[in-house]
Each structure stands twice: as structure tokens, then as C-alpha cells.
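Below are the C-alpha cells for one structure; questions will follow.
Selected chains only, in their assembly positions.
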Amino acid sequence: MEIQWVAMIEQLEIDVREPGLHEITASVAKIVTGSGLREGLCTLFLRHTSASLTVQENADPSARRDLEAWLDRLVPERDPLYTHTAEGPDDMPAHIKAALTTTSLSIPVVDGRLALGTWQGIYLWEHRRYRNRRNIVVHMGS
Amino acid sequence: MEIQWVAMIEQLEIDVREPGLHEITASVAKIVTGSGLREGLCTLFLRHTSASLTVQENADPSARRDLEAWLDRLVPERDPLYTHTAEGPDDMPAHIKAALTTTSLSIPVVDGRLALGTWQGIYLWEHRRYRNRRNIVVHMGS
């Protein structure tokens, strides 16, 4: 028996300039291709608590805009409930939005490619307003 | 040292005829049993953006009905906020519901069985109204 591939970990840095869904599918796919993994599992882990990861429709941008607008309305800024306000009016909503979505995401790799559905894209969802550099750890295992 | 098991990927196709929580525990368990994996991790990835995966109580159906009714009320159809309406009134709510739940799910395998709790079942949560064939990629790794 021969095992040619066990695991690899890479870092993905994303510069974001505004809140909302930022597609990272191509960057993740490039890491998977570069790793040489043919069959396995690719897991993304976001190292922040005011942004999140999500898989969403990559076809019509209006679906993503509606999703962002809906979540902004559900979790508005300046809610009198908030006591954690020292880091700005967008900080506490960002933590809540992150808790309602996900920090880690696992996608199988089949024939050397991410096994995404036809209409699926991988997104970094930035919940804060200012410019940020976001760090995602990418684990690939057989 | 001997390694007898590294990884296996299977596809699970689910025909759904109505929205709501559809239990898939037995189908996933059958794939795990068939794989021969004794100790490891089973990861499900749903290849769609208008349905989701969840682990919920499998005992009392009223808990699942309340969960569905609650989410339907939180994310109603025909919300004036929506601009993405071309694919039907249930499409945009479906994307939002998918974003609030999960697309991937990992469950350890112990002694050849999914390590679910006593009251846990695995569910495909269909968020659209019409009949659908949904595809789940099942990765099993040691």
C-alpha cells in the first residue's frame, strides 16, 4: 500500500475594503489545485469573530445584495440592547452576524477540484465597515 | 505500522417533494457502514444554496414543525426588501434560510457508527416549494 498524500495547510489572506460578500472561490480553488490533492476534504477556518464564511449563489448578484440587506435589517446598528459599543457601532452587529453564520466550512475535493454545486460560490462575509485584512487557514486532507 | 483506511467519497441523492426537514440519518449511516470505516470523520456537503443541512431532535415531530414555522415567520415570502424575485417568491427566502443554517456538517465515526447523540437526527432542510433532487457529497476520512 502506498499513501501519497496526507495533509497540507495553507494560509489565505484577503484584503477587504467594504462590508458584504466577497467571493473567494478562485483563491481557494487555486490552493487546492496547487496542493495536488485529488480526493479529499478542504476545510476553511476564518480567524476572526466579526466576519464569516458562507457558500451562496454565485450567479445573480441581486441574491447576495438581498441577503446582505436582510441581515443588516435583522441585526441593525445602534440597537439599545447593546452594551458592547466601545469598538464602534458596527462591532456588536458584526459579532452577532458571525454567530448566525459560520466560521468553518468543509468542502470535499473530487478529481482534484472542489465539489461545489453549479451555482455555489465560497464567500468571505465581511461584517465590519472599515478596511480589513482577513486570514483564512485552509486545511486539505485525504 | 499498517494503515487500512484513508478516505472515501460517496454521493447521496435525495428526492424531496415538499419544503421542511427530511431525515437522512439512515441513508448516511448506510454509507458509513458500507465504507468499512471504524474510526474517523464523516463530512456532508450539500451542493445547493436554497436548502441546508442540520442536526435536530428526531424524537417529537412537533419540535421540527415549530422550527420550520419559526423560520418561515422570520424569513417570509414577498418581503418588500427583496429585489431578487425572478425565480419565484420562495427563492430569496430559501437563500436566506440556507445562510442562517449550514451547508457542511462533520460527524465523527466511532466503532463503525456515526457518533450522534441519542436524540439527534441528520436532516436535509428543503427551503423551496417544488420537487427537487438534492445532492450531498459524503466524505469519510480516518
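Think of it as A and B in the order they're written, each chain with its own count starting at 1.
The definition used in the following text is that a residue touches a chain if its C-beta (ideal position, glycine included) is under 8 Å from a C-beta of that chain, and two chains touch if they have at least 3 such contacts.
Every value quoted in this text rests on a predicted model; they were computed, and no experiment measured them.
**Q** Since every chain here shares one sequence and 2 of them are in place, how many copies does the full complex have in this file?
**A** Total copy number for the complex in this file: 3.
Just so it is clear, only the chains that are shown with their structure count from here on.
**Q** Using mean C-alpha positions as chain centres, tell me how far subunit A is from subunit B in Å, no decimals.
**A** 19
**Q** Show which residues of subunit A lie in contact with subunit B when the two form their complex.
**A** For subunit A paired with subunit B, touching residues are 1, 3, 39-41, 54-57, 60, 62-63, 65-67, 69-71, 73-74, 100-102, 105-108, 110, 115-120, 141-142.
**Q** Which residues, counting only subunit B, touch subunit A once they are in their complex?
**A** 2-3, 6-7, 9, 43, 45-50, 74-75, 79, 81-84, 86, 91-92, 95-96, 98-100, 102-104, 106, 135, 137, 139, 141
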